[in-house]
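Before anything else, here's the structure in question.
The complex appears here minus one protein chain, its other protein chains still in place.
Our next item is chain A:
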Amino acid sequence: MTQVGEDWDEGGPERLYVLTGGRSGFDETGLDLVTLIVSRTPPQIGMQPEHESILRVCASPLSVVEISAHLKLPVSIVSVLLADLLAEERVEARAPAPALPDIDIIKAVIHGLQNL
């Protein structure tokens, strides 16, 4: 078994590599910064702590970028962690509204801002 050395910085790149099993990406997962994530199952004992945290903070809908801010992990890493949870159907992903000019979305945003 590998001995964890004194100079092992758990916040460093090696740590991130271990977290994601060497995968990287954002592209592959199809997740947007503002895809809303909602937990479908409560956290379970023995889970990877990052997975456990995601399930906990997503008890109500939370965007990918907010998860990143609350967990203090880059979006690129959070996306990979979310891909695991999505594959295991532990979370649900709600895709953002299409970027193409959709008049109903535009009107809803105007209305919402006016009511602030």
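Things worth noting here:
Simple rule for what comes next: contacts are C-beta pairs under 8 Å (C-beta built on N, C-alpha and C of every residue); 3 or more make two chains touch, one makes a residue touch a chain; residues count from 1.
Throughout what follows, contacts and distances are computed from a predicted model.
Note on the omitted subunit: UniProt lists it as "ATP-binding protein", one of the names in "Amino acid ABC transporter membrane protein 2 (PAAT family)", "Transport permease protein", "ATP-binding protein" or "Molybdopterin-dependent oxidoreductase". Contact residues of chain A toward the unshown chain are 6-11, 13, 26-27, 32-36, 38, 49-50, 52-53, 56-57, 59-63, 65-66, 68-72, 74-76, 94-97, 99, 101-103, 105-114, 116.
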